[in-house]
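What you see is the complex with one protein chain gone and the rest in place.
Every chain is named by a letter (A, B and C) in the order it is written, and numbering of its residues begins at 1.
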Amino acid sequence: MSARILLSLFFVLLSVLLAPLLNGVINRVKAIVAGRKGRPLLQLYYDLFKLMHKNPVYSHTSTWFFRAAPAAGLAATIFALCILPFGPFAALCSFPGDFLLLAGLFALVRFSLILAALDTGSAFEGMGAAREAMFSALAEPILLLSLVVLAYHAGDYSLSNMIGCLHPDLWAANRPFFVMIAIAFFLLLLPENCRIPVDDPNTHLELTMIHEVMILDHSGPDLAFLEYAASLKLWIFCMLISGVLMPSSLTALLAESPPVDGGPVIAFGDIVLATLHTLLPVFGIAVLVGLVESLMARLRLERVPQVLTLAACFAVFAALVLWR
Amino acid sequence: MLILFATLVLLLGGAFASLFLRRGKWALYVPACALALAALAGIGFCAYALLQPSGLQASLPLPLPLGACLFSVDHISALFLIPVFLLSGLGGVLMPFRVRALEWASSGVPGVTVKGGDIQHGRHGFFYCILSAAMVLVLSASDAVFFLIAWEIMSLTPFFLISPQDKDSKERYAVWIYLVAAHLGALVLLLLFADMSVQADSTSFAVMESFARQSGWQGAGLLFVLALVGFGVKAGLAPLHMWMPEAHASAPGHVAVLLSGTMLNLGIYGIVRLLTLLAPDAFTALAPDRFWWSYLLMGIGAFSAVFGILLALAQSDMKRTLAYSSAENMGLICLALGAALLAGARGADKACVLLLAGAVLHMWNHSLFKSLLFLGANAVKESTHVTTIRHLGGLQKRIPLTGGCMALGCAAIAAVPPLNGFMSELLMYLGLAFGSEATRGTENPLIFWGLFFVVGSVAGLALFAFTRMFGLIFLGTPRSPESLEAKEPDRVLQSGMLLLAVLCLGVSLAAPWLFSLVEHSLRATLLSAAGTGTTDLSFAHELMYWYALAALVLLALFSLAWLVRRSASWKSGPGESPTWDCGYRYPSARMQYSGGSFSLSLALVLRPLLRPMLRIPAIRDLFPQRQHAVMSSPDWPSALWERLLFNPVSALAEWTKNLQSGLVNVYVLYIFIALVAALTWALGWS
Amino acid sequence: MLIALLAIPLLAAFASWFIPADAIRRILLLLVSGAELILALACWFVEPASFGGDLLAVDAMGRLVLTVTCALFFASSVYAVGYLRGEDRGDRKDFQQGLHFSNAPEATFTACLLLFLASAVLVTITRHFGLLWVGIETTTIVSAPLIYFHRHQRSLEATWKYLLICSVGIALALMGNLLMDVSIQPEGHFAVPMTLEALLENAPRAHPIWLKAAFVFLLIGYGTKMGVAPMHTWLPDAHSEAPSLVSALLSGALLNCAFLGIFRSYEVCVAANLGAFASDLLLAFGFLSMLVAALFIVGIGDFKRMLAYSSVEHMGILLIALGTGLEAARGGMLHMVNHSLAKAGLFLLAGNILTRYSTKSSHDVTGLNRVLPLTGPLWLAGIIAITGSPPFALFISEFSILKGLLHRGQQWLALAYLLLLGIIFVGMLTPCLRMCRGKAPPGLVPQKRESLLLVAPSACLLLLVLVLGLIMPDFFSEALNRAAAMVSRP
Partner (left out) sequence: MDAVFSFLHHCAAAALPAPAAPVAGQQAGWAFASLSSLPSLDWLQTALGLVIITNLCLLAAERRRLSIRLIALQGVILGLLPLLAHTGEVDAHLICMTLIFLGIKGVVLPLLLRRTYKKLPPQLPSNPYMGNTACVLAGMGGLVFSLWFASNLGMTANPLFLLMFSPAITTVLAGILLIVTRKKALSQMFGYLVMENGIYLLGVPMIQEDAMWVELTILLDILVAAFVMGIAIRHINKAFESTDVDRFASLRD
């Protein structure tokens, strides 16, 4: 097992560990803006830990879909994490066309979640499922379009090469393009991760909720899996945006250093630097999400598609900019 | 080639044996055996044909009135033949049991057949075999007249199969619209082949192809449009799909398998075959003045895909949902073909191969999962006698095996990894991406991106449609007594579904090998003109390997998570409780989200495309009466035909009836007028 | 041989007036029609000696029509045996108007049938224009009593219309014959014998404008008899009111005879280098017929009238085929044969349906497949055949006509042709499906067995159409070629 794979594995583990922190950051930002002290940063870790030791309760109507869905969702999300590059470092599984698989894995998550929600036979969860299905159906093509445009730009079809190793000069040459793609991603992040102008993650009983209402009946480890998978998904989106926004100086370094057998040698310091260089924007985006959540009110349901339309517009603009 | 003839003889023999036996179970078992044997032999034959370097040819000395009995099976035919054999064999094995179940259902008592039941076994078996044989003939015919005859036989026979019991006016309408569409489509093909055979002065496909190479067709564009319309009707491409929901919804399971699993493919086959006849190197060097062919294909494909899935997600009947989604999938295939044409013309070899392979594989996959879903729908219908979502629900607890297979099928059709549906769409996506890259500097990337977007939206909407269908029918609580008492179908149907489900999964596990198989046969036929081996497709193979691997990885991760969960909740075992009712004490099954409410919000968002019709009663009194809110989304693209074509013609015909007034004087007046007019014209004629 | 062909039915007709027993008369009918069929088939193997120059002589086209006529007549007479047995004597209630009516005497009926056969045979075996005209005129006279077999008001009305309109047509055809005689006369004062041979010989010197006028009169005149729109108006009435076997003969034999008249005139026109003019006229009337038939078939209720309009359509197709050129004409000849066989079969089946259901409305006939287990499927097959679907032979002929049209470079006409075919298909299929499917109307018990005499003739005819669609024997193909070559410009 080469060092590179070990490195990738390490970054996957790092992501897995750090992902729930994003929620804490967002909540802390919201609290600060609202002038409150707020929950601890590590609140989600505590929650997850507690839920893992709770006994699950299942509805009479539910079937094995209900039980399998959280695990399936988590498995798919973790696999998605495996094909996502960590900054300039190639992903654990990097192959041409993997960005398509990323979208497909999101679809798998959604598929299992929706079915689990419908499995309870509750009107509320059915409602949530319908909305989730609707918004994600509208969001999926936009995500795909943004990704394919990125691939077009890179001339390569693996995420690791598309967003992982953007050369700063190249980035600078196409700055408007990347900014627009990033905005499109950010606008997709909001509905896909149930953030405020679209959805409110804090309440459970509103008739207008989407994601939270879908998982009303889950409990114990199942709920923990779902929450965890959600935070991982948020992490993935943040990583995508940071990958698009932040060209890595390491990439230039890698390109310049002569390849010694099995690839260029990277110094340990560089790795740490690049890691920080990647993590910072990720948390920066979390801060941004927190700010948006604090400053905006939730949109009426029928206006949510407008957010998606906006995202689509940015993606199309980006495509046009690139094509021109 | 002898094997092919043997399968044909088997099928025909089964057909006539069945006709001869007329009634009783042997009238169904004999054709079932024949179909199964023919399927085995046929699949072997396909494998053999795919291994041959070039196509196989043969002819029969049957004095056909205009053409000749020429057979030719090249790799394209073989690729299309595989699902035909597979599904006709499967359907054939299922046939006796399905027919029996239908008869039991009509008697109302399980296990009891009404004396002199209303299905004529012999006739049913006969036409089933004939339909299979005709499909094989269509795929192997290499002569225009022979092809047309086989085509029309294939188009006509389902008419006898769609509604074996002939129960209600809905089924009758289905039969009618099916036959009308089939024949009108065939008439267009008649014009097409007549013109081609006049120009080439021969009805043989080989001669036509060489004619196209040497002198080229006059009005090739028109011919192409005719082919697209004629074959598009059969493939159920969106504005021409009006027969599909009716016929597929009415057909019993084993017939629907043939109709949607194989017959639609033949429409695609026709388009591909005609492309090779009209422009033999269409996929490698399409002339610039024929680029609009590809645009047209893409346009129709995109339209069909989008409207197919939109209409599918608004249906209240599960079989209709499935039927509309066939329009979607055929649209996707058509779109990929069009994109491949464009990519090939622009020199984007990789994209062309990927798109074509994606189209072929998607055709296979569609055959598999659509058959699976139709069989599942049939199982639901047999156990509950309804297929409307309104009356179903909670079936998973009652028929878990059917439910599991259906869930797999739904996941496959909704393009969820790691199943086969996503596998072929993956190739299409990648092909489109490559196409956009290879055509850098032209306006084509925009087209490819647009298609990419369309495919993406369709996939998203398919997820919506099929989670809705599956979730509302199989999950939750039963909405009616019928679904409360659902029972698993018989073993044969169960194993049929299981087989298809395993195949669905197996195809995605065997993705790399299947891809290279398809790639080789495409290179030998459609892409033969583009020097072989120039394009490096190792990346696509890599992707396919990864895709096959992804299934395993996902499984491993899932079991890991499952284990973690089990160990976490090990201590006292899970608790049981009713679904949380949000504080309302008497929740009932009727409060669940229904099909209409599920798709309402999306239908409203997509109002301009879907044109939903809402009828929400206003509540006025203090004590309102029982009211019904209805959402329906009429199929406006096919209603357009009715408005623009059928209604004016019948109005005109109504008016014309006045001319036959019954008065003999008027009749003689007609003669008078005709005489004077003809005489005048005769003098004026120079 | 030719004289025998003529004499046998004539003698038998006279004999049948004097035979008292119905059974013997029916056997006589069968025998005569069988003998005629054998003689007609013999014509394929032995070239029959001509009589009186061209007065009685058989050519390729005549032989084709002759064979079809005799075959149809044989099928109809087999059917007639079963049919007449089922017709009860005396008064009975008319199901439409509730009035009582009785049948014409069976002796008259049989005699008229035989006379009809004789006159139709005369038309086919003569190459003389005058005799042709006489034959066609005689068919009109002798078929009128056949139509008026059921003596009720509607059939009387139909007979009246048939007689009046057809007589006008016949008169116009005579006028056309006269004009042709005039046009063909060379300088000087002598008559040309009106045999085909002499006419063809003299045609190149014919006076073109007179010949044009003659052709117009002949086309309108014989076209009236043939049921070409807009002169077709008698056809649905007569076909729907006549007994079904008479309808079968009218549609399958009579129309062909009239077509033969047009065919011969067209031959002369082609020989006189007026082919282009004549073919334009033929195409115009052909398409008009198809159009009219299509519009009348859509939404029609009466299934016998539907079949009648379908005859109008097919006559239109024949004219189109004739006017289009060699290949199409070949298809046209085939089409004529196929149409006769299929249409006669359908009419015979319609008779079965009518006796069982006692209604001609396709709205009231339901569950045919259950009520009449043999007639029902055959009826459906027949409708599919007559609308030109493979594997039936009408598909082949329609396809070759289409090819002919395209060969002439008339894409728009080809398109119109297909469009009309499509409309007609939908129009005919709709009532047919309505009839075949569904539940039997209350009070009708499904019949387990049907009389073979009533089903076998049409089954055989339809089988023949099917076989011709899949296999084309060489000698038949040769005959078609020769017939088509008669009207194609060299």
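Brief remarks follow.
As a working rule, a residue touches a chain if its C-beta (ideal position, glycine included) is under 8 Å from a C-beta of that chain, and two chains touch if they have at least 3 such contacts.
If you're wondering where the values come from, they're calculated on a predicted model, not measured in any experiment.
In the full complex, the chain left out of view touches B, C. Only one residue in the set C:146, C:213, C:281 or C:383 touches the chain that does not appear here, and it is C:213.
Contact with the chain not shown here comes from a single listed residue; of C:26, C:63, C:127 or C:161, that residue is C:161. If you put the missing chain back, the residues of chain C touching it would be 130, 133-134, 137, 140-141, 144, 148, 152-154, 156-161, 163-164, 167-168, 170-172, 174-175, 177-179, 181-183, 185-191, 194, 207-210, 213, 236-237, 240-241, 296, 300, 305. Taking the whole complex into account, chain B touches the unshown chain at residues 657, 660-666, 668-669, 671-672, 675-676, 679, 683.
Note that only the chains that are shown with their structure count from here on.
The touch graph of these protein chains is an open line. Chain centres defined as mean CA positions place B nearest to the mean of all protein CA atoms. Across the two interfaces under comparison, A-B and B-C, the one joined by more C-beta contacts turns out to be A-B.
The distance from the centre of chain A to the centre of chain B, with each centre set as the mean of the Cα atoms, comes to 36 Å. With each centre defined as the average position of its C-alpha atoms, the distance from chain B to chain C rounds to 43 Å. Of all residues in chain C, none touches two or more other chains. Across the interface of their complex, chain B is touched by residues 52-63, 65, 68, 70-72, 74-76, 78-79, 82, 93, 95-98, 100-101, 103-105, 107-108, 110-111, 114-115, 117-124, 126-127, 129-131, 133-134, 136-145, 148-149, 151-152, 155, 157, 205, 216-217, 220-222, 224-225, 301-302, 305, 319-320, 323 of chain A. Residues of chain B that touch chain A in their complex: 393-394, 396-397, 400, 403, 407, 411, 414-417, 422, 426, 429-430, 432-434, 436-437, 440, 445-446, 449, 452-457, 459-461, 463-464, 467-468, 470-472, 475-477, 539-540, 542-543, 546-547, 550, 553-554, 557-558, 560-562, 564-565, 568-569, 571-582, 587, 589, 591-593, 597-602, 604-605. Those residues of chain C whose C-beta lies close enough to touch chain B in the complex are 160-161, 164-165, 168-169, 172, 209, 212-213, 215-217, 219-220, 224, 230-231, 233-234, 236, 277, 280-281, 292, 294-299, 334, 369-370, 384, 387, 389-391, 393, 395-396, 398-400, 402-403, 406-407, 411, 414-415, 418, 421-423, 425-427, 429-430, 433-434, 437-438, 468-474, 477.
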